[in-house]
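All remarks here apply to the structure that follows.
Selected chains only, in their assembly positions.
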């Protein structure tokens, strides 16, 4: 029973509004990812929930109770700090044991719990080291072990996996999810890794300049961004700007781009369309193929960037550079300079009202 | 409201009070109130204690300005304080640096303790020992003459340098320890960052390490400068006929004649001057930090 | 490599400093074995001063008083001083600067004046003289040193660590005792050592506040030099230094105080 | 102080705290002696002022007796209870410094001189004149006590004036000013003097007679006292009973013991001491003893001037002069 409600919270540092009327309902047992540009207020929000810092206005409740007067140590939270904040005077094991030992657990219980937690983060053998003898990623894992060993009811994670390599990161993601499910802990997770946010979380919230821009389940946010910012911030998007035609737009050069069936907007207003690069098919054949109901643009490949499982083609078209992601299935590479045709379904087009 | 919650645990005298009160109550009873009585006396013509009639006067403070003697001595004492503080910095800071950044492991703790230990011996006995070292035919003289091919005569005793040596010896551990405390806390990666940007060791010292250890330096300097300005025992014994300082004349008012009001007034003038110097110096130092 | 050379030089420097600090102490110890009470050379070996020290009940009693008072002063000062430093570090309030400035009068005013003032005031309010009054005075004199030293150390403390501890469920006391204190421990220890030194070597205030039979070592020493002081004083100082050095080195052997980061 | 205790306030190491003496006294009277000490006369007065009723016996320089009485710190003594009082030399017993309105406020105990002492190693034969201090041959090897009153009175003697009635302060100042460059340091305790002589750092300086004797006989240092032809300052120490003493009887017994010849002889032989005010006590000393031979010499008696009380104003003026001299020499 420990959902977290943040209601109309604002917090300023001097003239700078770090949080501006933010309301989020973190569901009990849910896994919530907070995304947002650097300096958008993510850490500040976590600090309000943790109780290190206090809103200028607004309310925060945990498990239905306002925590305004509940001190940090009574909130039963676990937190991983962006800079780890390991206790320099304690060994790794003592760092992890700290939360249990202040609670007065028996020595034997502590020892076994600590060992379990350290094994979990694959540091079982480094319990005796001091933090300054660890590498960056090892420190981060200690911080994680320390936060979860107490089985808190709310877990606040400020980029807990930022310094880990992919393989370990995936391991830790899986572990984290497992722990989170097992103890049903409400988790708020700040990350810069989009894939991580998308794959792990039940819901995602996007902050910008201290405001909550959009929130919802990962696929919804990804597929139906409500603003150009949301579209380009989470995932990549090609943005076309023009004039609304009701359920599509007309570009300044007259080209029409159709959006999916659901999209509606007063015709004539300024509007944008966002298209995910992976939704676009790139081809060299100019003749019409399944032309019915498909958007089509011509362009010229200017660059290809290899990124492991996929490559991104940069296609020049009327002064705009469009991105197209193509999975590296092992065949057909397009040469730079080649003329290409880009096609995508109206359903892959998101119509966005702009002011 | 939320704001109240914030003030309640982030700041406020109320939260600080339980921690502050014992120390400051103690200081009040044992120092501030007695000194207030002294402040009171410093405005009297006579002490009521002696049974003579007394009245309020500013004369004791005026006395300071009416005789060049006091000002001369105060300046001499300030200069002494400055010189001793500087020497303590010059000698103590590098030692603190070595202790904090070069030595590793157990030996560091041991040396840390060893530095303070000489303090535990009696001040007077220490000064007598210095006399033994510094005088003509003393240890320094004998040792140097044993080493040097030519004959020299070293008689530092009863001179200004002797006073400096004795005071520096007494106070340098303050500097070593306060600087050590802040130096030890500086993250090595900051030093490395500085050097990776092309700064030499010296530049890193000047631009990064010294500013970051400033709290320790300032604390050490204050703990040295302040008592040295008021010192009278070391100068008197080691300084011989040059050993007269501001502290001496204050002492005389208490010991040789029964003129506490004047003695108190002189000490509060000293206190005021010292506090003004600290107040002026601290923002400058803070800015440097 | 330059690093090695600098390291070597650094070590050498520390030894030189220690030599400077211990020069008078060594002479003091040597003179406690010298026949001449006036530090006369040539050196003639004797243990007579130790023998007569053994007989000198008054000096021994005063020494014990001094040790007792210094130890109690140290304990009280480190506790009260660290608490006050923490409060000054953690909280912001009006008048904080004033409270910090108040720490300097006890250091700046010559002890003679403070001692006289205490004598008068304690007499006036009925505290009187004696070991209790001495303790009262010593703690007050040593407190500012502890606060200044501990505060200097606290300035280097990262507040996130306290936050991390609280997020793990530690209450204020646990945070303080298990995270903050270990970090500032070198400062607390240095402060405690200072407090001990201030009390143990405190002559003036003790002198005013002592009563017959309730004196401290420095009072005995100062009173003695009027007449011609005997190397018994060197002897007792030597014993104290040797014993405390042994204790300290033992402590350093078994405890680490925040030496590592 | 409880009935059976006698609280004594005195200089440290000044007879009254000798363990053998205390033991003997305690054995004889059943009173227990508790010693307390002072480091300056001002401090002694302060201790009396702030501890009424604590002390039973206090040792006061006769020159301060008057002030102590005026502040009502000490009470008259019933000398009839002191069996040894009759043997006190009459000139001391009748000193106007101690007797007021026919009542005795101080029992003369010992007296001594502030004269010159020399390092025997530096002189073929002892000098006879105070002018020796100004001799360029001793430049940087002369000492004088760091005490304003003593310094000024010394200056008075050097300029041929009465120490208790200095007419020409300017002459004193000039004389002392010319002495300053000669000086090595200002001494403040016996120990200073003895150490400097022991390490052969000084030739000549002002010194107390009793201390010089002790340095020579007890510590075997090459020191001898010189009473210059220009004269010397003499002082008289006396015992008084503070107002509020809770054991006046014990105090009387103690004072009587202190002026007892038996105690005095033992004191002189074991430790070294100034001259007793008790003629019988002095007479009990061996013929050639310093205190009998030198101090008892009628020639000497002609040269010395006893310190009379001085007013606070005078004392402050002397201090100001002395401080100025010390600053000027820096």
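Read from first to last, the chains carry the letters A, B, C and D; within each, the first residue is number 1.
Everything below uses one rule, namely that a contact is a pair of C-beta atoms (placed from the backbone, for glycine too) under 8 Å apart; a residue touches a chain by one contact, two chains touch by 3 or more.
In this text the structure is predicted, and so the values were computed from the model without any measurement.
*Asks:* Provide a label formula giving the number of copies of each chain type in the whole complex.
*Replies:* The complete assembly in this structure file has composition A x2, B x1, C x1, D x1.
Rule of thumb we're sticking to: only the chains that are shown with their structure count from here on.
*Asks:* Which one of the chains is farthest from subunit B, going by Cα centres?
*Replies:* A
*Asks:* If you average the CA atoms of subunit A and of subunit C, how many Å lie between those two points?
*Replies:* Spacing between the chain centres: roughly 56 Å.
*Asks:* Counting only residues that touch at least 2 other chains, which ones in subunit A make the list?
*Replies:* As it turns out, subunit A has residues touching two or more other chains at 71.
*Asks:* For subunit B, which residues are shared contacts with two or more other chains?
*Replies:* 10, 49, 128, 131, 137, 254-255
*Asks:* So in the complex, the part of subunit A that touches subunit C is made up of which residues?
*Replies:* 50-52, 71-73, 76-79, 81, 83, 85-90, 98-99, 102-103, 130, 132, 146-147, 150, 156
*Asks:* Taking the touch rule as given, give the residues of subunit C at its contact with subunit B in the complex, in rising order.
*Replies:* 6-7, 10-11, 13-14, 17-18, 20-25, 27-28, 31, 39, 41, 80-81, 83-84, 86-88, 90-95, 99, 101-102, 104-110, 112-114, 116-118, 120-122, 124, 136-137, 139-141, 143-145, 147-149, 151-153, 155-157, 186-187, 190, 193-194, 196-197, 200-201, 203, 217-218, 221-222, 225, 233-234, 237, 240-241, 244-245, 248-249, 251-253, 255-259, 261
*Asks:* Show which residues of subunit D lie in contact with subunit C when the two form their complex.
*Replies:* 7, 11-14, 34-37, 39, 46, 50-51, 54, 189-191, 194-195, 197-199, 214, 219, 221
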